[in-house]
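This is the structure, below, for whatever I ask next.
All protein chains but one are shown in place.
When the chains are written out, they are named A and B in that same order, and each has its own residue count from 1.
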Amino acid sequence: MNLYAYASPATFYHLAGRLIPWFAWGAGLLTVWGLYVGFFVAPTDFQQSEAYRIIFIHVPAAWMSMFIYLVMAFWGAIGLAFNTRLSFMMARALAPTGAMFTFVALWTGAWWGKPMWGAWWVWDARLTSELILLFLYVGIIALWAAIDDIKRGDRAGSLLTLIGAINVPIIYFSVKWWNTLHQGATIKPSGTSMDAIMLQGMLVMAFAAWFYTIAVALVRVRRIILERERHTEWVKALLAKEI
Amino acid sequence: MPDEALLSVHDLACTRGERLLFKDMNFTVRSGELLLVQGGNGQGKTSLLRLLTGLARPDKGEVRWRGEVIQRQRDSYHAEMMYLGHANGVKEDLNPVENLRFAEGLQGRAFDEARATAMLERLGLARCLDLPCRVLSFGQRRRVALAALLMATAKLWILDEPLTGLDVHAVALMEQLIRDHLAGGGLAVATTHQTLNLDGMPVQRLLVGKVAIPEMA
Partner (left out) sequence: MHRFLLAVLRRDLTLAARRRGDWLIAQFFFVMVASLFPLGVGPEPEMLSRIGPGVLWVAATLASLLSLSRLFADDHRDGSLEHMILSPEPTVLLVLGKSLAHWLIYGIPLLLIAPVLGLQFNLPAQAILTLEVSLLLGTPILSLLGGVGAALTLGLRGGGVLLTLLILPLYIPALIFGAGAVDGAMAGTGSEAHLSLLGSFLVLSLMIAPWIAAAALRVSLE
């Protein structure tokens, strides 16, 4: 098997087409399972009552938001180092999903905060970091939107993702430091040690989020490939067949 | 070796946006030779020149200087190459002498003020030496840029439309400068829409794109 063959957009287009249904169905099934565990099986938390159940969405979304950023930085670095077109396309395909999860994490954080502290927004270290992460995502997407030239956009966006990725740990540390100095609120996932069943629910939801991300990113990559390669013979043949 | 092949291009391809400008381009330029790049507007003349300078990276193929790919010897290639683009690279707030001073500094060389003044005077700027370039005409600013080009004493000149905005005297001067440069063993690559009278000098013509422009020799 030649791994390089899969780095060619034409081959990858067909491979992605075969993979998408698997990941989409996987995401659906895992979500149903995860939500079932989270909302019906997991016991009610004695400190936080039913409201805590939002963490089954909040925590996986927050994990994904950071992880997707790192994956984007990885693809960007690969693209810059080896000049592979597909890696830049992957980075572009992931960004909207990353921003979406960041937004979900913020939104659910606010929903959780209201019953917990009686305020929609608390300058908690984690929420603040998520907010800054959202700024970073918006910056990258805005930069891509502003650059018309594909090659320049790919490289510029990857450089920005990279310097952001170097900066993210520092931002997280500084915000935490700032938070402890100002004695702000700190979210702790249920004061006691986490139940095994709660952990299970959360992990299942995290896998569901992963499958969803892969499925959506593959759909987007396919669209980007078609758009960028529309002058090549194989895309013309493909489109002619479909019409 | 007076006619050593110094600059060579191998299977070069260039796309802008989604349009293929040219592909499978091959040529060599020997010392003492001028390559005149011709073609209509938007056919990729400037793109080719930017590939030759190393400002742009080729999609396919390579540009070699003294037999080695230019990206692998950036420093030594840039030390021997000077580029004159559409924009002059002349700062409006500085006078011609100051402009040359900084141009030399940016090339990492020491500045010789007497030589710079002589150069500017030779190019007909004797009366403008202490005026900010803001008040100079376009052609005069172009001459300042030419002075910077001459100061550098580079082996290879890459000139994008060097005659734009120059009057008859300046065009004749430019022709003389190119002759001297070639006679001294230098190479030049130039694009121009205007007639360049270089009888007797070895001139190679290259057509970029499909649309030929009428012969102007």
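Everything below uses one rule, namely that a residue touches a chain if its C-beta (ideal position, glycine included) is under 8 Å from a C-beta of that chain, and two chains touch if they have at least 3 such contacts.
The structure presented is a predicted model; accordingly, all values stated were derived computationally and were not measured.
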Kindly state which of the options A:Leu136, A:Met205 or A:Val221 is in contact with the chain not pictured.
-> A:Leu136
Contact residue for the chain not shown (choose from B:Leu7, B:Leu48, B:Val63 or B:Val90) | B:Val90
On chain B, the omitted chain is touched by residues 50, 53-57, 74-76, 78-79, 81-83, 85-94, 98, 102-103, 105-108, 110, 132, 148
Mind pulling the chain A residues that touch the left-out chain?
-> 80, 132, 135-136, 138-139, 142-143, 146-147, 151-152, 155-156, 159-160, 162-164, 166-167, 170-171, 173-175, 177-178, 181
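Methods note: only the chains that are shown with their structure count from here on.
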What is the distance in Å between the mean C-alpha positions of chain A and chain B?
-> 49
